[in-house]
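One structure follows; several queries about it will come next.
A protein chain is absent from this complex, but the other protein chains hold their places.
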Amino acid sequence: MAERGAVESRGVIHDLGYRPYTGPRQGEGAIAWALFVNGFLNAFGIGRSGKSKVLPFLLLALNLLPAVIVVGAMVLIGLPDLPISYAQYASTTQVLLGIFVASQAPVLFSRDLRHGSITLYLARPLRATHYALARWAALLAATLVFLLLPILMLYVGTLLGELDAGTQTEDAATAALLVVLLALTLTGVAGLIASVSVRRGFAVVATIAVLLLGNGIVTAIQGIATEQERPRIGEIAGLFSPYSLYRGAGAALADLDSLTPPTGAGMEAAYYVAFVALAALCLGLLVLRYRKVSGR
Amino acid sequence: MTTLTLDAVSRWYGNVVAVNGISMTVGPGVTGLLGPNGAGKTTLIALMAGFLSPSAGTVTLDGEQIWRNTDVYRRVGLVPEREISFGYLTGRQFVLANAELHGLTDPGAATERALEIVEMVDPAGRRIGTYSKGMRQRVKLASALVHDPGVLLLDEPFNGVDPRQRLHLMGLLQRMGAEGRTVLFSSHILEEVEQVARQIEVVVSGRHAASGDFGAIRRLMTDRPVQYVVVSDDDRRLAAALIAEPSVVGVTVRDRGGLDVAVSDLGSFVVRLPLLARGAGVRLVELTPTDESLESVFAYLVSA
Amino acid sequence: MDTVVRTEGLTKDYGSVLALDDLSLEIGPGITGLVGANGAGKSTLIKILLGLLTPTRGAATVLGHDIARASAEIRTEVGYLPEHDCLPPDVSASDFVVHLAMMSGLPRVAARERAAEVLRHVGLAEERYRPMGGYSTGMKQRAKLAQALAHDPRLVLLDEPTNGLDPAARDDMLGLVQRIGEDFGIAVIVTSHLLGELERVSDHVVILDGGKLLRASRTDEFLDATGTLLVEVLGDDAQARMAAALAEAGVMTQARGGLIALEPPNPAADRSGVPDLHDLVRDTAADLGLGLVRIQADHRRIEDVFHDAPADVTAEVARG
Partner (left out) sequence: MIPINATIARLSFQALFGRRRGLVLMLVPALLIGLAVLIRVLTEQGVGYELVDSVGFTLALPIVALLGASAVLGPEVDDGSIVYLLAKPVSRHVVATSKYVVGWLATLAFGAGPLFVAGMVIDASDPQRALGWLVGGAVAGTTYAALFLGLASVTRHAVVVGLLFVLLWEGLLGGLLRGIRWLDLGAWGTEVASAISSSITAPGTGLTYAVTASAVITLGSVWFAGDRLRSFTMRGDE
């Protein structure tokens, strides 16, 4: 009889039943961070069905196209200077930027309201205010990627083209600062509109109307103001649309061509204050909106 | 006398066959269209309501083709499953709009009559957006009744409606059927179909699984033994007597008392049972056929 | 810890509608059915317990936490399955449940494991990787249940989990609710329109009507026998002949649809000579050669609470 010896076969049936969770549970900070990351990825369609990746990446590609061409030229032909300044770039692709922010804001705000999944967030520890802030930050990050990527490419292009690193770094840095201010305001406006209207289509049109129509009107006023040699009016008008704010602030810092650049320290300061005020106002209203939605 | 006839109707989307060779006639009275989710009920109703063209076969109302024949809607009332989105209209405005679209001579009177039938006269002034689920269903029914149609098609009318309003809606449908209208409603909640429609058409994964009275259908399924639970004051002695019966296929003792009896021939078993019990001196405390309800008929058809 | 939920004088007054009216009740562990017509206050109560809605008056505690002060703690330990649609169509169930587990404070790795575990328990196999837009109603309800369990709550609030399900899916869902209450050791509060379900699943039932507590007791108390016996016979003119024979034997009968309802014998009357009702039915059927299809004790059902006009029911329920 074969001696079984030390090894005796032993069958174990693991209990596949429900096992309670005993691991760590993180605080609101970590939860908000997780929501931010999820929102940022969703803004580019990552984590969502294939179809939803088309629009964001198409717009991003179109946005980067001019930068690629410039870098290509720099490297191959070697241009003495950037044909388009860092700060100039955001103005030229403002339509693409407008559509990107307008079409992606509903993904972060209207979607949860339309599909009712907002209830699942509000029935969890994260407070409504933090939910709104995390979503807003995600849209800001996505917009910054949209704006900073081309600047980075141009910057790398200049380094490869052995242009003078000092001035390039300085120009790029100032452009980056201006772009952050622009992103803050665009995210505020688009986020607020998307959080108010549940229907995606309507939110997109409303945001586009506010951004592009607003900019169109301000530019028209500025044109007339210069024609009438009364630039003051143009400068004031410039305070009322994110894009004109950007051009105005950029005129002083990065010699951006603006029809009626702000003259005098007071007016320049007004542009920066307007930038921050508009962003803060929209963010405040956004948070209020979600406090109301959560019923408290 | 309005009759809806489907003759060997099929409908497919690409290679997904939603409805497969179904022939059915729906006459006056209340008919329940029954089947699991995805069985093709909504597709069938869409075919009958002229919102889908049959890929094969014909769908006719009293001989007249339904597809792309908008005149049919003079005699057909439809209550779709979808929510109404005209939240900005009041109940009366919505029903009135339906009446006008039918080109009725006196849309106002027709609207009031329809609202009375579904007992929605008082809240009719309020906007639909403020209505409860039950009230929305009743307004939808009123909008389908306003032109006094001979045929009424309802897709899942009781979904999400609470008990009181469900009983009320059921009463309404029974009254419609009694008036001689041809009423067909789809549902997958058996309690509803059981209480309202005696005539059922069962559809399973696109095929016409059964039609007629569900009790009769159950008996037709002779290849399926009828399951009985018998509780007596001496189960084992009764079991010994039962197993000798040719109509009994199997007996199992239930752990909480009573016997599960599988019977092949219902007719002879029920006649023999009292005699056997009296002979064995066993008192029959409880006797219940456990699988005659629609639920089990349904389960058999689904698993067939 | 016995009481899972306790409310004292909980009231929610929307001005036009009094959603909850001075509601004081206690819900213990196990599975409790919450029953009521549309607008009876079920969803309002659930939202207040979750801290999504502030009550006009009154107080409540959930799992020992006071809803006024410790609302965040409650929302960490409670799972919620809303009645309305709440699933984004372009996200897969797996990604969604992992994400929501993280929203409840679980780190990513733990969230991923828990999600896979819970999705297996609710019966979502490889469909969990497809976008939820293409799910059947049954699969959507399973995904909604999975997100309510992902963070291992001590109490789950299920708002009409079987809504829109066909019989097969409904039985699965009820089986799941029962396993959650019994095997998983999680307290369950479940609402439903189909009262038959709650009879099968819950061991306690709370009935709300117009924001007030109509009745709260163990489930079996609702289903006490009424003493009447229902009999069904088969054969030519079976029902009439059976009824006549029983009448001769001194038993009052009523026709109820296809059945015969035998009134319970008057307890006071002298019962010595009269054979037991069941034997009487058996022997009469045997003598007449009729098929005996059904003998059943007639039970009251929760639904009957709705049939009786609300007026007399509230009278029956002692106030307070």
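Read from first to last, the chains carry the letters A, B and C; within each, the first residue is number 1.
We adopt the following convention: contacts are C-beta pairs under 8 Å (C-beta built on N, C-alpha and C of every residue); 3 or more make two chains touch, one makes a residue touch a chain.
Just so it is clear, the structure is predicted and the values come from calculations on it, not from any experiment.
Asker: The chain left out touches which of the shown chains?
Answerer: Result for the missing chain's touching partners among shown chains: A, B.
Asker: Out of B:L6, B:V76, B:V161 or B:V231, point to the residue that touches the absent chain in the complete complex.
Answerer: B:V76
Asker: Just one of A:I69, A:L213 or A:A280 touches the chain that is missing; which is it?
Answerer: In the full complex, the listed residue that touches the missing chain is A:L213.
Asker: Tell me which residue among B:N20, B:T60 or B:N98 touches the hidden chain in the full complex.
Answerer: Answer from the full complex: B:N98 touches the omitted chain.
Asker: Going by the touch rule given at the top, which residues of chain B touch the chain that is not shown?
Answerer: Answer for chain B: residues 42-43, 45-46, 49-53, 68, 70-74, 76, 78, 80, 82-86, 88-89, 97-98, 100-103, 143, 155 touch the chain left out.
Asker: List the chain A residues touching the unshown chain?
Answerer: Considering the whole complex, chain A reaches the absent chain at 55, 95-96, 98-99, 102-103, 197, 199-202, 204-206, 208-209, 212-213, 216-217, 219-221, 223-224, 227-228, 230, 233.
Here, only the chains that are shown with their structure count from here on.
Asker: Classify the inter-chain contact topology: is it line, ring, star, complete, or other?
Answerer: line
Asker: If every chain is reduced to the average of its C-alpha atoms, which one ends up farthest from chain A?
Answerer: Farthest by centroid: B.
Asker: Find the geometric centre of each of chain B and chain C from their Cα atoms only, then give the gap between the two centres in Å, rounded to an integer.
Answerer: 24
Asker: Per the centroid of Cα atoms for each chain, what is the distance between chain A and chain B, given in Å?
Answerer: 53
Asker: Flag every residue of chain A that touches chain C in the complex, lowest number first.
Answerer: My answer: residues 17-21, 23-28, 30-31, 34-35, 38, 47-49, 51-52, 111-112, 115-117, 119-127, 294-296.
Asker: Show which residues of chain C lie in contact with chain A when the two form their complex.
Answerer: Those in contact with chain A are residues 47, 50-54, 72, 75-76, 78, 80, 82, 84-91, 95, 99-100, 102-108, 110, 114, 117, 121, 131, 133, 147, 151-152, 179, 183-185.
Asker: Any idea which chain C residues touch chain B in the complex?
Answerer: Touch list, chain C to chain B: 36-40, 136-138, 160, 163-169, 193-196, 234-235, 276, 278-279, 281-283, 285-286, 289-297, 303, 306.
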